[in-house]
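A short worksheet on the structure shown next.
Apart from one protein chain that is not included, each protein chain of the complex appears where it belongs.
Which chain is which? They are A and B, in the order written, and residues in each are numbered from 1.
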Amino acid sequence: MARTLISAVLAALALVGALAAQVVLAGDAQGYVKAGSRAAAHGACVEPTQYMRRHHMDLIQHQRDATVYQGIRGTRHSLAGCIDCHVGPGSDGHPVAVNAEHQFCRSCHEFAAVKVNCFDCHDGVPKGGPLSESAQSALDAATQQGRGRGNADGSVRSAREGQGQ
Amino acid sequence: MMKHPPEGIDQGRRALLGVAVGVTTAVVAPGLVLHAAALPSAAPPGAQRSGPVTDRVRWGLLIDTSKCAEGCRACVDACDRENGLDLQTRPAGQSGRAWADQKAVWIRKVKLADDLTGRVTNLPMMCQHCEHPPCVDVCPTGASFKRADGIVLVDRHTCIGCRYCMMACPYQARSFIHEVTHDQLTRVPRGKGCVESCNLCVSRRDQGAPSTACADACADAGHHAIVFGDLKDPRSAISQALTGLPNRQLREDLELNTGVRYAGV
Partner (left out) sequence: MKRIVYREWRIPPARYWGILGILAAVVGLGGLAALYLEHEGHWVTGMSNSVVWGVPHVFAVFLILAASGAINVASVGTVFNKGAYLPLGRLSGLLAVALLIGGLLILVLDLGRPDRLLVAMTHYNFRSIFAWNIYLYTGFVVLVIAYLWSMADRMGAPFKQSIGVLAFVWRLALTTATGSIFGFLVARQAFDTAFLAPMFVIMSLAYGLAIFLLVLIFSCAQDARPIGDLLLQRLKNLLGVFVAAVLYFTLVYYLTKLYGAKNYDLVGWVLLRGGIYSFTAWVGWVLLGTLVPLGIIWHPVLGRDRRWIVAACALVILGGFAALYVILIGSQVYPLQIFPGHTVVASGVVDGLRAGVAHYHPSVPEVLLGLGGVAVALVITAVGVRVLQFLPESLADPEASAPVGSGALRRFSIDEISPG
């Protein structure tokens, strides 16, 4: 009888402990968006926050295939866009990779215990821009001449979004 | 042995373009909707693509070996900078010689001597962007693929790193990433265990930039040995040059119909 009681108490304690840990982690979760990142200044993500929490991976993957196979490089749902907006400054003012410890992607994924593969290949800080400097200057020159034959293969957007994947 | 790109020239292309550049509603920043404008028949340069790439273009290169200077590495250096290959670091403990054959190289300068006459030819070699690429045929997962506009590249999200494509490539154009990568450029993600090669500066293509890094660098160096352009557009600089200049494909015997052509070899 006493042993049963002890086991029950121990089990209850373990449960309380686990719950407390969850609460602490969940408290952490409130602060996932890093102060100083562009995301912190925005009221909302590219889609409603609740939707993004559940479906960001689908959006990124969809954009991924569109980019790789169809050459469509919108930033709205691209990983590059996520990184651009969510990367926060470190104590030295330099950007800290979104997949570094306590940063946006990492902290939430650790909470959810889901492995992220993105950063095997993608760097966690924006670097180099959508075009190299030389490409940009060549593009500008061609645009000024107005006769470059850059994108002759179909429907084109009349305005650029400023940044690409 | 001289051949010209055998694709039939699509005479209806201009007409098609006018129709195809149609209603495109682009959602840009949250809350901001741009209304699609009726565009002139030729797309303005510098426009980012919003519709899928089509096979109305086929990108290619023409290398005029008579203009390729010995000892010049402008194209190689430009490619390395463009694609972040200059950021590769030799793993600690690896010998320089072994690393030289393990690091990624997308374009390389080759110097040839004719066995009979000794005539020396210099040329850059990169992925030849075949119409019938052996690397695409052998890839078990379909990660190695040919984009509609003729660019052959690797979808590194499905590449398992088996290297069968490297076995199959007749030009040894592909590199396997042998080490853990750091500091990749945003426009060129690359990571350990996948295969990569020249993709004709695919991000430039999608952003509407006019040329490739190697062709630009070659022109800047004053050589103009590399011409980039649309093989299907009879008015493009590359098509004009191909018409005027005797040229051939490497390993013509394989009938791969490469997108990269060489003059003077």
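Criterion: a contact is a pair of C-beta atoms (placed from the backbone, for glycine too) under 8 Å apart; a residue touches a chain by one contact, two chains touch by 3 or more.
Source: prediction; values computed, not measured.
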Sort through B:D86, B:D137, B:D183 or B:D220 and give me the one touching the missing partner chain.
B:D137
Can you list where subunit B touches the absent chain?
73, 76, 91, 94, 97-102, 104-105, 107-116, 120-121, 125, 134, 136-143, 158-164, 166-172, 174-180, 192-195, 250-251, 254, 265
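Heads up, the rule we're going with is that only the chains that are shown with their structure count from here on.
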Quick one: which bits of subunit A touch subunit B in the complex? Just the residue numbers, please.
44, 46, 64, 66-74, 76, 80, 83, 120-123, 126-132, 134-136, 138-140, 142-143, 146-161, 164-165
Touching residues on subunit B, where the partner in the complex is subunit A
17, 20-22, 24, 26-30, 34, 36-37, 39, 42-54, 56-57, 78, 81-82, 84, 145, 147-149, 153, 155-157, 181-194, 201-211, 213, 216-217, 229-230, 233, 236
